[in-house]
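Could you have a look at this structure, given as structure tokens, before my questions?
Moving on, here comes chain A:
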Amino acid sequence: MRRLVPIVLAATVLLAGCQDGGGGDSTASNAAFDPATCQGGTLTVLNQGGITHLDPARLYTSGGGNVPSLLFRTLTTRNRQPGEAGTKPAPDLATDLGTPSDGAKTWTYHLRDGVAFEDGTPITSADVKYGIERSFAPELPGGAPYLRDWLKDAAGYQGPYKQPDGIKSIETPDAKTIVFKLSKPEGDFPFLATATQFAPVPKAKDTGTEYEKHPISSGPYRVESYEPKKSLVLVRNTHWSTKIDELRYACPDRIEVTSGLDSAVINQRLVTGAGPDAAAVTTDAVVGPEQLAQLGTGSELDKRVTRGEFPSTTYLAFNTKKAPFDNPKVREALSYAINRTSVVNALGGSAVVGASTTFLPPQKALGHQAYDYFPAGEGGNPEKAKQVLAEAGLSNLTIELAHQNDDSEGVGPKVASAIQEAFKQAGVTVKLTAIDSATYRDVTGKPATQPGLALATWGADWPSGGPFLIPIFDGRQIITAGGNFNLAQYNDSEVNAEIDAINALTDPAEAAARWGALDAKLGKLALVLPLTHEKDVYLYGKNVKNAYADGWRGQLDLARISVK
Partner candidate 1 sequence: MTLLKVDDLRITFSDKPAVDGLSFELAAGGSLGIVGESGSGKSTAALALLGLTSGQVTGEIAFDGVDLLANPPWKEIRGARITMVFQEPLTALSPFHTVGDQIAEVYRLHTGASRRAARERAVEVLGQVHIPDPVRRAAAYPHQFSGGMRQRALIAMAIACRPQLIIADEPTTALDVTVQAQILDLLDEVRATTGAALLLISHDLGVVAGSCDSVIVMRQGRAVEAGATERVLLSPRHDYTKALLDAVPKPGTRKLEPGEPLLRVKDVRKHFPQPRRGSLRKPPPIRAVDGVTLDVHAGETLGIVGESGTGKTTLARMMVGLTSPTSGSITFDGVDIGRRRGRSVQMVFQDPLSSLNPRRTVGESIADPLRLRGVRDPRAEVSALLERVGLAASEYDRYPHQLSGGMRQRVGIARAIAPAPRLIVCDEPVSSLDVTTQAQVLDLLEELRGELGLSLVFVSHDLAVLRRIADRVAVLKDGVVVEIGPTAEVYEQPRHAYTKELLAAVPVTDPVAARRLRALRSTVSG
Partner candidate 2 sequence: MIGYLIRRIAGAALVLLALSAIVYALFYLAPSDPAILTCGKGCTPERLADVRAAMGLADPVWTQYWHFLEGVFTGRDYPAGPDVRHCPAPCLGYSFETDQPVTALLLDRIPVSFSLAIGAEVLSLAIGVGAGLLSGARRFRWLDRLVNGLVLAGYAVPVFLVGLLLLLLFCVHLRWLPFPTYVPFTTSPLLWAQNLLLPWISLAVIQTAAYARLTRAGLQETLAEDHIRTARAYGIPERRILRRRALRGALLPLITLTAVDVAAIMTSAVLTETMFGLPGVGQLLVGAVNQIDLPVVVGVTLLTGLIIVIANAAADFLYAAVDPRVQLR
């Protein structure tokens, strides 16, 4: 019954990207929808995990997050469209996606006119810079790490409280212009600029750790009341209008977020839809067996569901520096032996997860290329596995599998025992070692303490191959001191070079293709054993209109739905 999801995951799990134009599902209730007249009503959001810190510096979001992007406008944001279109960034506070120069090592943005904070003071480039600087302060941890290694010599920066003179590599020549100087080419910068760290913060109003109590809004709503992980009430920000923001519709007059609920309860309430629950949605409670039993049976419920996919893969991470996993034969054998069906069931059934044989999730934006070099079929291929092991001269192998001690992140005992059972069929004995979910990443992320075999999950912070492959396979990203994600500890200069090359590309389509190719190439080495990719099925209340899963994150976008 552990309900509390660690922050890190709050980011990754909440996100979801759309595959099959979720909009289709919502047409029924969507018919009468018109952005111009949708205003009014109160929207209720029922969630499991609440927002721990409503501070743009501490939020770890992708595409600006769902609730946060109602408060914080960023330089760019996600394109809030269903399907393919939704996987692209779009200008938000900025006039465009940014102008790269110096081979994508310098990015320049101009703020659009008329944008202002909730108190009416206009937003300047200095506010944006200050917001980013805050995210470097140790007092405000938790935000996305990228800027620290992307920005030129900013890694050691201690934040504006200790070092008021700020980051040199961010320049604000005038109140409307902001220039970022990077240490190496980053074609994905427009994607990163969607993170809440890019939201403006008025220095005058900054109260450090207290700021989250009432963050100054630049979006369509402002905070009326906020209790961390319990409740958040948003009301209209009168200094915001559709004139200065075309992406957000902001239909409801009032949004009430309740957190800390049990997912079973949430879905049950959405199904029942009594009272305010009729105008309710959830952004993190994927439907459970309760509802799945009723879905697809032509019941009224079928009209009240969005289906999306967030790019995330659950996989087995081999530590190729540790025996016996330094032996590719062993890795291949296990890849044959795996029984993905039981893993899928352990994670909630084929409706909410899909079996994966590739590391990249099956999404065009990521440049996914299908491959299955070690076919295990539905229920695994223990015979083949035994055979491979025999060839390698290995019999009755005993290995340890590290996993989290609870299932909230989908890498817990349930999955682990499923795998244990599958490998048993191939004559491999698996000893389960549960590690407290709170410290799991610490243990696995330090090569010194990293176990030979560990369950892991990886979600992209934006729909592009880069953030999906780089931390996992870039040899220069092996961080020996901890916080390492290249669990294979794979370092190949060729691959590293290719990564740099792709990073320099500023055309997403071109980049995607090459990411896919890279993944397919790496797949042959069986450095990781892909298990499943996430599918997201969310219910919403009877009176909710224009509900569709946005392409970036796979959930319905609070900024666009209506309850009128």
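By our rule, a contact is a pair of C-beta atoms (placed from the backbone, for glycine too) under 8 Å apart; a residue touches a chain by one contact, two chains touch by 3 or more; residues count from 1.
Quick note on selection: all candidates are chains of the complex that A comes from, given by their letters.
These numbers were taken from a predicted model, which means no experiment stands behind them.
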Single touching candidate for chain A, where 1 or 2 all sit in one complex: 2
Complex contact set, residues of chain A against candidate 2: 1-4, 6-8, 11, 52-53, 60, 137-146, 148, 155-156, 158, 161, 206-212, 227-230, 258, 260-262, 265, 268-269, 272, 274, 406, 436-439, 441-442, 471, 479, 481-483, 485
